[in-house]
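Missing here is one protein chain; the remaining ones are kept as they sit in the complex.
Order as written gives the chain letters A and B; numbering starts at 1 within each chain.
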Amino acid sequence: MSKPLLELLIAGIKFALVLGFVSVNALFLIWLERKVSARIQNRMGPIYVGRPQGWLQTAADALKLLTKEDIIPAGADRLTFVVAPAVLFTSAVLLFVVIPFGPGLIVRDLKLGVAYAAAVSGLAVISLVMAGWGSNNKYSLVGALRSASQMISYEVSLILAMLSVVILAGSLSTVEIVEAQSRIWFIALQPLGFLIYFIALLAELNRAPFDLPEAESELVAGYNTEYSGMRWAIFFLAEYANLFAGSALAVTLFLGGWQGPWLPPVVWFFLKTFLVIVVAMWLRWTLPRVRPDQLTSLGWKLLLPAALVNLGVTGFLVLAG
Amino acid sequence: MTGEIVLFLLLAVFTLAAAAWSVVAPKVVHAALGLMTAFLGVAGIYLVLESPFLAVVQVLIYIGAIATMILFAIMLSDLPEIRGEAIPAGERGTRRAYAAVPRWLARLIPPAAGLAFLLLIRWEEVGLPALSRPGPAGAPIEIEDLARLLFNQYALPFEALSVLILSALIGALVLARKESE
Partner (left out) sequence: MSEYLEVGLFLVASALFYAVTMFMASLVSPHAPTAAKQSPYECGEQPVGEAQVRFGPNYYIIALIFVLFDVEAIFLFPWAAALREVGMAGFIEMLVFIGVLLVGLVYAWRKKVLSWI
């Protein structure tokens, strides 16, 4: 077999691995979220399918969704309606290219890793606007526009928080950033940076307290109100893939990535990532939803100036010290 | 033919097809999506040209930001053809766009574009300073090369850029707010 063909084959195997991981991860995270929310509300959560903890519930749900009718509403713009889930899913899968699961365990250590991650995660907005506009539904459109304006309000702060880490590591490569944290995790040097990143991440992921786009009590389900069956499942798959990827990037940038004593690196990586995810879920079931005016004010008047100051101080200290 | 050329041709056809769709699409939202697809093809071409950072910028700025803004602008306007109803076939696309431009300006566009193109390919012969490719030829352009050029050699244009962005911001706010009142 010729060399380029072999490389393509290896890349294909990597894709299959990522795809498998993304699917299992979504099933697990949805189960976890149900369990966490149940515990917080003093309930049991799923227990029947896959006794005793109901761990097969989400797999059963996925199978059920596969056999559900795919309804496209009358008056919908078919092209945008059909393509929207693919865009969100693709942008989520593309993020996994630069996530270092362990030393050498990365799809590709891009030199521009962090910049690539910022660019790819920005594509999600388009999918939501497509879904909201294409559905011919008022709830969908309001949800999509809220979501898009929210994501773009926080994206700049997210990028600036990432860049304060880039200054410390002197590189955009995710692997080099993890390696630069062998002595001290960047969260110790960048507590404010981590806080900004985490808040902006929750907003980018449309998770509570920033879940205005999907506010069930007012917008039914936001941009995916009209979606059903497998098309809806793909949206969900992508959302939980994004949750994992965003948390994994938080671990990579601030929490030392795969580094840690005694345990194997991959175990450390997953432990830290799931810790971040559980904290995000805990916040979701604890905090009330913010108002739209609070949302824009927080993003532009607090997070953005704070992120700029943090970046400037970091740069100055690196040069001076 | 090397793999590089094959890849370039594929991307070029992809980009042109998306651009053509953007021009003829009966719904304006589809035209915007076609534009995004064309931008994606251009990002791919930047990768073939060994300029990965430019490709990332293309995706981050042109697709993630500017095209999103265009989508917002379309959804804010109150014209039926923009909201989704198809434009009658006779009024579609370029003819309609040209009708909005004064005739003397429309006549000026093709020769101006040609002149600009000539200038670009004969840049150095006109006596303008040579545009050098940062870093060694053939190797990908590294981000450090860009930083060195941007902050040492082209520091003044870089600062001038901030004034340009500022004026764009203020101008846009003035125009957009006027419309809202």
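One rule holds in what follows: contacts are C-beta pairs under 8 Å (C-beta built on N, C-alpha and C of every residue); 3 or more make two chains touch, one makes a residue touch a chain.
Quick caveat: nothing in here was measured; it's all calculated off a predicted structure.
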item	value
Among A:Glu33, A:Glu204, A:Glu226 or A:Glu239, the residue in touch with the chain that has been omitted	A:Glu226
Sole contact to the chain not displayed, among A:Val18, A:Ile99, A:Ala245 or A:Ala306	A:Val18
Option touching the unshown chain, where A:Ile152, A:Ile187, A:Ala203 or A:Ala306 are the choices	A:Ile152
Of A:Trp133, A:Phe210, A:Phe244 or A:Trp268, the residue in touch with the unshown chain	A:Trp133
Positions on chain B contacted by the hidden chain, ascending	4, 44, 47-48, 50, 52-53, 55, 57, 60-61, 64-66, 68-69, 72-73, 75-78, 83-84, 140, 143-144, 146-148, 150-152, 155, 158-159, 161-163, 165-166, 168-170, 172-173, 176-177, 179-180
Residues belonging to chain A that touch the chain removed from view	7-8, 11-12, 14-15, 18-19, 66-75, 85-86, 89-90, 93-94, 96-97, 107-108, 110-112, 114-116, 118, 133, 135-141, 145, 148-149, 152-153, 155-156, 159-160, 163-164, 166-167, 170-172, 220, 225-226, 229-231, 234, 292-293, 295-297, 300-301, 304-305, 308, 311-312, 315-316, 318-319
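As a convention for this text, only the chains that are shown with their structure count from here on.
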item	value
Centre-to-centre distance between chain B and chain A (centres being mean Cα positions), rounded to whole Å	29
Residues on chain B engaged by chain A in the complex (per definition of touch)	3, 27, 29-30, 33, 36, 52-53, 56-57, 59-60, 63-65, 67-68, 71-72, 75, 84, 142-143
Chain A - residues contacting chain B, complex	4, 77, 79-80, 110-112, 115-116, 118-120, 122-123, 125-126, 129-130, 133, 141, 145, 148, 152, 155, 172
